Structure formats: structure tokens, C-alpha cells
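One structure, pasted below without further comment.
With one protein chain removed, the remaining protein chains of the complex are shown where they sit.
After this line comes chain A, so read on.
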Amino acid sequence: MAVLLLGEVNNGELSVDATAKAVSAAKSLGDVTVLCAGASAAAAGEAAAKIDGVAKVLVAEDPSLGHRLAEPTAALIVGLAGDYSHIVAPATTDAKNVMPRVAALLDVMILSDVSGVVDAGTFERPIYAGNAIQTVKSKDATKVITFRTSTFDAAGEGGAAPVETVNAAADPALSSWVEDKVAESDRPELTSAKTVVSGGRGVGSEDDFKIIAALADKLGAAVGASRAAVDSGFAPNDWQVGQTGKVVAPDLYIAVGISGAIQHLAGMKDSKVIVAINKDEEAPIFQVADFGLVADLFDAVPELTEKL
């Protein structure tokens, strides 16, 4: 049994947190080989080799792999697939783009957003926005999996795996990169932050989201938002916490003006400590919160920011 794990590489840099969480999820399935692909990926490969539990690292460098376009990345993985029983990745937007394509090219089903490993062929995954957990047994020869990183602890450092280079597959040239618009921020990344402060529809406007950001900055936290807040245009989509956005499990999650729709709870209910601030005492968010405060957020949040 051997596992090929697609490392999360962005602009030549390895996202160690997401990759190390996928390594710890995959460890029980066999020896883990991490594939780092990019226009430049050598440095990412070096970083991956240090993750505890990694047996080998493959580095593929080619201009066609530079922007994680699905077609050349999937072609590369399919070319390597023969040596592996499992092909896995952390469930990032890049991997969710690439891995189902890989699965279909191999004529197997995808196991997406897996939250638990029962054995080498049996896995748990949330369905219906996290309202049910399904255990499924794959009948396919190769298991193609994305792991929901929030449910696995990151593997530590201290490994020294050998690094080999592999060639990119021929680029099918079906799509090309135009531009990235990455929000510049000094805040921690949402899915790996220790603290997250999220705002909902109750915040009222894009401008008023500043009070959420101020509390987050005081705590060194990431900023999140409910789907309702994103739908209303108060916050960008990459802040969205929930089943159709990001799934987070920080040490502290502060939900401000969020009613607690099922789809939002699915994205944050594994947080260690949950605080809810809402003026509606009937809001369902209070049913999952460790500490609830019924208050007008425009009074309570600035006061909290000041007193922390």
C-alpha cells in the first residue's frame, strides 16, 4: 500500500499546515509520497521532506504547472498513479478542482472531504451540510481522496525524506492563467488560524465589518463571515465559513451577529471554544456556543476589543 499525496503548493511555496494535516490523515494508509508541482517547486519539496511521516518527495517543475490549472496537474498525477493504492490531497479549492478530474481519468469515484479513516478502504465523510456523517466503503482499485483538514492534527517536523524529480506530463493546453487577485492581508490564514472572528448578516454592512476586523486584529485572528454576510456583499467569498465555504476548527471562534444556520455550523462546530454575540436570544448559534452574550454587537464588540 502506498499513498501519493498532492502537496499544497502556491507560487513555489508549500502550505505546510494543510499538507501536514493531510499527511497525518494518510499515514495509516501506507508510505506517503508527497508530490510538489509548480513552475518552481524545489523549495516546496524541501519543506515537504521535513514533515514527519513523509517517506519520499517528488518534485515536478514546469511552466504549465505554475498556476495549479486542473488539466496539466491531473495529467501529471494520472501518469504517476500506477504505483499507488491511494491518491490524496488536503481539501483545498485547488485540490477540489484537480482530484475529481484525476478520479474520472482513472475511472474511480472520488471520496471528497473525508473526515475520518476507518480502514484502507472505508472512510467517513459529512453529507447534507454536516447534518449526517456517512461511512462509505470504496470498491475501486485506487482510492482518490480529499481530506477535510480541520479534523486532523498536523504532522510534526523532523523528517528527512529523499527528494526526487519527475517530469511534467504533456500540457493539454486547454486553459491558461490570466491573473490572480489575492487579498493582501497580514492576518493569519482562515483555515489554520488559532482564533477566528466571524461576522454575519447582523453586522449590517461592508463598512461595519471594520469592527469585526478590529477585534480580529487585536486578537491576531483571522476574519470569517457567514454565507448570509457574503450573499449580502458585506464580505468577500474567501472569508465564508460553512459547508459551501471553508471549514475551520480554531481554538477560539467568535461568532458576531450570526444566527447559526445549519450550513454555517457545519463549518465551525469543531472549534474548541465558541463565543456567540447576538441580540436575538433565540438565535440557534447559542445552542452550540460555550459562552453566549445577548447584546447589541455595536456596543459589545468595541467593548470586547478594548478590554482584551
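Throughout what follows, a contact is a pair of C-beta atoms (placed from the backbone, for glycine too) under 8 Å apart; a residue touches a chain by one contact, two chains touch by 3 or more; residues count from 1.
Everything that follows uses one rule, which is that contacts and distances are computed from a predicted model.
A.B. asks: Would you mind picking the UniProt name of the chain not drawn here, from "Amino acid ABC transporter substrate-binding protein", "Phosphonate C-P lyase system protein PhnK", "Sulfurtransferase" or "Electron transfer flavoprotein subunit beta"?
C.D. replies: "Electron transfer flavoprotein subunit beta"
A.B. asks: Among A:D180, A:D207 or A:E282, which one touches the chain that has been omitted from the display?
C.D. replies: A:D180
A.B. asks: Please identify which residue in A:H67, A:H86 or A:R201 touches the non-displayed chain.
C.D. replies: A:H67
A.B. asks: State which residues belonging to chain A touch the missing partner chain.
C.D. replies: 10, 67, 69-71, 74, 92-94, 96-105, 107-113, 122, 125-140, 172, 174-183, 189, 191, 195, 219, 227, 230-231, 236-238, 240, 243-244, 246, 251-252, 262-263, 269, 272-275, 286-295, 300, 303-304, 307-308
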